[in-house]
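Before we start, here is the structure in question, set down as structure tokens.
The other protein chains are all here in position, but one chain of the complex has been omitted.
Presenting subunit A:
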Amino acid sequence: MRPLTEEETRVMFEKIAKYIGENLQLLVDRPDGTYCFRLHNDRVYYVSEKMLKLAANIAGDKLVSLGTCFGKFTKTHKFRLHVTALDYLAPYAKYKVWIKPGAEQSFLYGNHVLKSGLGRITENTAQYQGVVVYSMADVPLGFGVAAKSTQDCRKVDPMAIVVFHQADIGEYIRHEETLT
């Protein structure tokens, strides 16, 4: 377990900022204590400092996880955000998409969101902007990338993709093995 290098931090923050923008600062400076990121086995964990001391006692090969896993660095040092970070992205998300109840199941199986399933979308969403996907009951379902800007979404036909799927909470069951 080690802190992130400058480079890694930059890459990761860029990725996260795609979804929550400048609210990123709120992740680091929290009123209830200092939180930091740690790297372990190529995965980035978001932990409170109080935990770090205890975690330091555990051998590297025996440590499985700590705090919340945000994602992992791939072999080519790109950062990939996992669904486990959703709890932290959702409250600070800048651009949101709500999908209809009928389309929930499809998204939870890993499919992209079609225009027919789109309920609402934040105004001024640019194309390829990172968005967080919600159900109509405001339950965060995952996140993705807007395939069309808000204007385009109005014009396009019902079978066109409007949000590219990147991660959804169905992965807790589908990809249980790869979460760690």
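In this text, a contact is a pair of C-beta atoms (placed from the backbone, for glycine too) under 8 Å apart; a residue touches a chain by one contact, two chains touch by 3 or more; residues count from 1.
The rule we apply is simple: contacts and distances are computed from a predicted model.
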Missing chain's UniProt protein name, "NADH dehydrogenase [ubiquinone] 1 beta subcomplex subunit 4", "TAF9 factor", "cAMP-regulated phosphoprotein 19" or "Nucleolar protein 1"?
-> "Nucleolar protein 1"
Of the residues listed, A:T9, A:N41 or A:S65, which one is in contact with the missing chain?
-> A:S65
The missing chain sits against subunit A at residues 46, 48, 50-59, 62-69, 84, 87, 104, 108, 135, 137, 139-141, 169-170, 172-173, 176-177, 179-180
